[in-house]
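Only a single protein chain was left out; the remaining protein chains are all shown in position.
We just call them A, B and C in the order they show up, numbering each chain from 1.
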């Protein structure tokens, strides 16, 4: 299983802080599509993705146990 | 009479923090020459001059009662 | 602990203290504060949220980048989360270097990088609503899915 984290407006859209989903073997892009459909989350295409707290590209493959976080454009500072 | 102030290495050279001198009617350049001769102060040509706490050029004329300060290149900060 | 996410008000001096060094001639600090008016709109307060463990890692990465680029630099950054009122401090960046130009440039690099890669978000609360603020309203999509490394030191 994989833990998927949502932040900022994505969290509001998803209605969850995090969900558990089976994503091993899928690419980030594939997971984004699944999440968009299942949770009605828009704007994943303008979000960054982190796997295990490191930025990942859309074609990276998710492993069993990885934590995936969708990271909207940041606004700290 | 006029008060003349020395700072930093000019003070060390002059051996005084300040002196009283009659400088009314003289230009800054003329006063520099007098001071250089009378107190053995070198490097007045690389110093700025302030009259009553405002920077002055070498051709400015000193008035009775003005305070004149010789200001070596500064090194604050 | 030079890189922190704080839930309580930030003590500026305590951040500065982390970068004091005998070989420093200059320490710069950047203090980001909550401004009342932005483009004619009145902010009441902000909520900052962070992906905390990753945010700390990314702050550490920024410190490492600075030390690679500016010789002898020491860096400390604390970013606050939670509710912040007008004039409250959101972030403090302290950088010490032997010479002053480096301290300014490295500090500026830090805030620009924070706005690029550190997973922290602010939600603005106005009199007539609230909104999570993206990178200038999401005018910057990330086509590759992650931010590109940019050289900010021209």
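Note that a residue touches a chain if its C-beta (ideal position, glycine included) is under 8 Å from a C-beta of that chain, and two chains touch if they have at least 3 such contacts.
If you're wondering where the values come from, they're calculated on a predicted model, not measured in any experiment.
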Query: Thinking of the complex as a whole, which visible chains are touched by the chain that is not shown?
result: B, C
Query: At which residues does chain C meet the chain that is not included here?
result: 12-13, 16, 20-38, 86-87, 96, 98, 100, 103-104, 107-108, 111
Message: I need the residue numbers on chain B that touch the omitted chain, in ascending order.
response: 5, 7-9, 12, 28-29, 43, 45-50, 53-58, 69, 71-77
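Going forward, only the chains that are shown with their structure count from here on.
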Statement: So, in whole Å, the Cα centroid of chain B is separated from that of chain C by 49
- prompt: Measuring from the mean C-alpha position of chain A to the mean C-alpha position of chain B, what distance in angstrom results?
  reply: 72
Field: Where chain A and chain C are represented by their mean Cα positions, the distance between them in whole Å
entry: 24
Task: Any chance you could list the residues of chain C touching two or more other chains?
output: none
